[in-house]
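Here it is, the structure, as structure tokens.
The other protein chains are all here in position, but one chain of the complex has been omitted.
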Amino acid sequence: MRRRIPLIITFIIGVVLITGYFVTRGPFNTLYESFSDYFAIITVFAFILGGGSLLKIHLKRVSSRATDWPYSMVTLVAFLVTLVIGLFKVGNPGGMGGEILASGSWLRFMFDGVYNPLSATMFSLLAFFVASASYRAFRARTKEATILLSAALVILLGRTPVGAWLTAWMPESLAFLELPNLANWIMAWPNTAGQRAIMIGIALGVIATSLRIILGIERNYLGRGE
Amino acid sequence: MRIPDTILQIDRRIIFLLIGAAVCIPLLLKPRFQDSPTPIVQSIFDTVERLPAGSRVFLSFDYGPDTAPELDPMAKALVRHTMTRGHEVSFFTLFPEGVGQIKKITDNLLPVEFPDKAYGRDYVNLGYKAGLGGAINTMVVNFRTLVNADAEGTPLDDLPITADVDEMVDYVIILSLTAGDPGLKEWIQFAGDIAGIPVMGGGTAVVAPELYPYYPQQLVGLMGGLKGASEYESALVDRYPAYRNATMEATMRMGPQVVTHVLIVLLVLLGNLAYFLGRSGPGNRAGRTGQGNRAG
Amino acid sequence: MDVTLMLWIDAALTLMILSFLYRDNPFYKFAEHLFVGVSAAYLMAVGFWDHLVPNLLGKLFPSLMSGVVPGAVGRSPDYYYLIPAIFGLLLLTRLIDRWAWLSRWALAFIVGGAAGFNLPRFLDSDFIIQVQSTMIPLVVLDASGNLLWGASFSHVVLVLGVICGLVYFFFSVEHKGVLGHVSRAGIWVLMVTFGAAFGYTVMARISLLTGRMEALGAWLGSIF
Partner (left out) sequence: MHHLPTTRILCGVPHLSRLLCAVCVFAAVSSQRAVLAFAALFSLPRAVLASSAVSTLPRAVLAFAALFSLLQADPVLAQAGAESGWFNTDRTQALVLGIILTGAILLYVVLASAGRPLFIRKIAGLETVEEAVGRATEMGKPILYVPGLNDMDEVQTIASMNLLGHLATIIAGYDSRLHVPVRKSLVMSVARETVQQSYLTAGRPDAYQEDDIHYVSDAQFAYAAAVDGIIVREKPAACFYLGGFYAESLILAETGNSIGAIQIAGTARPPQLPFFVAACDYTLIGEELFAASAYLSKEPRMLGSLKGQDAGKGIAIVFILAGSALATLESITGSETVREVSEIVLWLFR
């Protein structure tokens, strides 16, 4: 009972949604088109579990004075303050009916002043990591690594005016070998070939995995034993 | 320790420092590198250029502030181009943060550069719609169920620009500026492939390679990253020399790009040189530096 | 909000995160923990107001929500939305030990839904259309019937590249003999793809850093 019903639910909803893709009317289609909505709603319910987990972990660290517990205080305070501001629209010029991110609202300040710079800076760390990763990984150790390295170098140079300048001496008949042209050619043809092979493979993986899930062959997510 | 080994085991913080310098110095010195458009960018420009004046264009800002440095220049170039050509543009976004990106255009760029263009007549802001790819699907099936008012809540029927828009197919082209999911891929899947509206636009350099397979059948053209943006800017300047003196952001920001790209290439070459020297000499330590790439 | 104050907060947080490049330190730890707290609550609040209120409460109790949800006035309730409400509540049974097994029903709904929603979508856009786009002539002629060497070569590369790449993904056959060679070529195609995509992406990453440095520049400019 505890195991069979979830499997039946999975089967029914899976089949109904697939049908909804092909059938344009009736409940099937409604369900297919609303699934994203439903999912987003269930996600909000799940926030209670996520938020609970976050509070529990950091409260535990604070109460047991674990290493770095003062930082857990930072998380707790930041979380609770922002949550109150957000849920009750504190400082929102439009009151409870106002747009959640109305300019001038406190939540807007949290977004523009705190969230945004932190997010953008974390993201920008990639500029450094891209350099260190390429320095380490792009070594001609094996044939495969050499191919990887050569393609990367051609694109790196071809994507800047320097590439054009480096190969400008080439005769007209060899224009296709100029770095910017070569870079575009690699992107448009071999890159597309690889991307396509990967995409077709992934599509098949998704189809087979979905099918295994709908048929109950893959049921790890429900726990395996009884 | 031998020199090749020192080079191979260089502290990555030194690389970080070099990258920081390679970005900051050109930002201060402001060198300007001009570029010529490649076919994949030119085809967007040509499409916009060839549309009869007054065509309805749908421009979706599917990005937030974190990718704005790359995509804002494209947005500005596209808005300048469509406005100069006299098209009627509807702004839209599938990203909640996209609202702010649209505002930057409608509040700062349009009133200054196109004072004669009026809101509701020449352009409109349809705002943000949740639902990711599903939202596109809904719009294609029944446009008005999802979009019945602009971002301020004014009913579409009350705005001259949208009064006649009943279906997604009333737009002649869809332009999307893409930072991830949802974006051009979803516009292609749900609008381009299904409703047959030509889809084109720009993507960050990260999403662009994934979009290449759709070109040219499902995707008319693609601006990839800052380089794509700077190519569009130069196409715009070539056709409309009046823009020569406008701030061409992408062209300006190519400075740090050129220097860092060259730096990374030099680093990779140096690393390989050291690797081969280290391998040929005594005390072979090749292959022990870092963790090998064993994928595939 | 005061512009100068915003500039200072922006710059301070930026520098705290950048300090991680040197090593883990108290400034980074502070920024990290602040970020986690603020962002988790921020997205929960946005999720509540953007999804739960308009899409659930607004659909089930339109008259009650008319003050908060624009357009809800006069709409009749949409009872399909009881489905996510029920499964959402079932999910919360995890909090009560005795009833926790009921939460599996909600998980089953979501997982089954994900499978049913994605299967046809990937079939259509990533399988059918990608295969279709690869059915191209291997010989390209211009209008007067002359062979275009470059274009033909590109087409051959694309078709063979896709096929070799696909062969690499064959799981149920041993990759030896002819198949081994083809699969090896498939790896090379993938390596070109990865190298190219990596090189292509560097630009985006540098752009992000440029954006941050410009923000720091604005802050420095406000001081001097």
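Observations
In this document, chain identifiers A, B and C correspond to the written order of the chains, with residue numbering beginning at 1 in each.
As a working rule, a residue touches a chain if its C-beta (ideal position, glycine included) is under 8 Å from a C-beta of that chain, and two chains touch if they have at least 3 such contacts.
This is a predicted model, so every value here is computed, not measured.
Looking at the complex as a whole, the chain kept out of the display touches A, B, C.
Of the options A:34, A:92, A:105 or A:119, the residue whose C-beta touches the omitted chain is A:119. When the omitted chain is restored, the residue from C:190, C:203 or C:216 that touches it is C:190.
In the complete assembly, the contact with the undisplayed chain comes from A:148, out of A:16, A:74, A:148 or A:162.
On the side of chain C, the interface with the absent chain consists of residues 17, 20, 23-24, 28-29, 31-32, 35-36, 38-40, 42-44, 47, 91, 94, 103-104, 107, 110-111, 113-115, 117-120, 122-124, 127-128, 131-132, 134-141, 155, 159, 162-163, 166-167, 169-175, 190, 193-195, 197-198, 201, using the contact rule stated above. Considering the complete assembly, chain A touches the hidden chain via residues 18, 21-26, 36, 39, 42-43, 46-51, 53-54, 56-57, 60, 68, 115, 118-119, 122-123, 125-126, 129-130, 132-134, 136-138, 148, 195, 198-202, 204-213, 215, 217-218, 220-225.
Of the residues in chain B, those that touch the hidden partner chain are 12, 66, 169, 180, 193-196, 206-207, 209-210, 290-296.
Criterion: only the chains that are shown with their structure count from here on.
In this assembly, the chain whose C-alpha centre lies farthest from chain A is B.
The interface with the greater count of contacting C-beta pairs, when A-C is set against A-B, is A-C. Chain centres here are Cα means. That of chain B falls 16 Å from that of chain C. Chain B has residues 16, 19, 23, 66, 96, 130, 209, 213, 224-225, 227, 257, 260-261, 264, 296 in contact with two or more other chains. Of all residues in chain A, those touching 2 or more other chains are 35-37, 40, 101, 119-120, 123, 127-128, 130, 134, 144-145, 148-149, 152-153, 156, 159, 187-188, 191-192, 195-196, 199, listed in ascending order.
Against chain B, the residues of chain C that register as touching in their complex are 21-22, 46, 50-51, 55, 70-71, 121, 124-125, 129-130, 133, 187, 190-191, 193, 196-197, 200-211, 213-214, 217. Interface of chain A with chain C (complex): residues 2, 5-7, 9-18, 20-22, 30-32, 34-52, 54, 68, 71-72, 74-83, 85-87, 89, 96-97, 100-101, 107, 109-115, 117-130, 134, 143-145, 147-156, 159, 176, 183, 185-204, 206-207, 209-211, 213-214, 221-223.
Looking at the complex, you find that chain B touches chain C at residues 13, 16, 19, 23-24, 27, 66-70, 96, 130, 148, 153, 188-189, 193, 204-206, 208-209, 213, 217-218, 224-227, 253, 256-257, 260-261, 264, 296.
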